[in-house]
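Have a look at this one before I ask anything.
As you look at this complex, bear in mind that one protein chain is not there, while each of the others sits in place.
Now for chain A:
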Amino acid sequence: MSAGIEPRRFTDSPLGRRNPTVKLALLFAVSVALLFVFDPVTPAVLYLLALAAVAATARIPARILLLAHVPFVGFGLGLLTVNALSRPGTPLLEVAGLGVTAEGLTVGVSLGLRSMVIGVLSIGFIASTDGVALMTSLHQHARLGVRMTYAVLAGYRMLQEMPAEWQTIRSAHQVRAPLRSHGRPRSGVRSFGRSAFALLVVSVRRGERMAQSLESRGLGLGPRTTWRPVPLGRADWWLALGVLLVLALVFAAGEALGFREGHELLFARGAGA
């Protein structure tokens, strides 16, 4: 029933056995580090390394890995186009009356590749991480409040049932909708709005009842125990160390070989142009 929204998971893999909080933190760390990169080479190298690492450790079938890229490629291309066409700098060529600048192209490619790096790491993270384990681990290792943790988990269950609920509401409205001339029920933006409102009301009530159920199970009581803690072991620390080391090496190589450029690139000649 939930096939529509639940991604397939590959938790039984080397990456799947690592601690979810550590994985999330590393994803965050790489994203932050990339904020300081505006050359195309660094993210390109990082992308290739990340792709190889994810392919090797997450056991995601190639087809799914490829398909999951689509949104990130789209986003990346968007960034590339906007930057190439709108950033001031040395003119390179002209496309449909708009000038492409060298700086714009460099920054655009860099930003596009940046989204690809974050994208491939996110794919690896999502595909290899069980939602419940993530929440439990965030509670255990990142001090996420217990109420927040279980609210998200209950919300996740509600989300699982929402497509069925939506389908029912749409049918329920369809049977009431006036017919158009060719015999099909009328369905437009307003009809979707009505269905959405019904879904909202029904879901809010449901959420209320679930919240009461959770409270009546004693959620939020003083000290609590965790039945099956998510392990955080030596392998997780090795993973963290490894990723950070590779990241540092790529940055260092960029400095040494002179291909790395920071945000100075954004303003270097742009202001003068």
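Everything below uses one rule, namely that contacts are C-beta pairs under 8 Å (C-beta built on N, C-alpha and C of every residue); 3 or more make two chains touch, one makes a residue touch a chain; residues count from 1.
The rule is simple: contacts and distances are computed from a predicted model.
Novice: UniProt name of the unshown chain, from "Sodium:solute symporter", "diguanylate cyclase", "ABC transporter permease" or "Putative HMP/thiamine import ATP-binding protein YkoD"?
Specialist: This omitted chain is identified in its UniProt record as "Putative HMP/thiamine import ATP-binding protein YkoD".
Novice: Which of A:214, A:232, A:246 or A:266 touches the chain that is not shown?
Specialist: A:214
Novice: Extract the touching residues of chain A with respect to the undisplayed chain.
Specialist: Touch with the absent chain occurs at residues 1-5, 131-132, 146, 150, 153-154, 156-157, 160-161, 163-164, 166-169, 171-179, 184, 194, 198, 201-202, 206, 209-210, 212-229.
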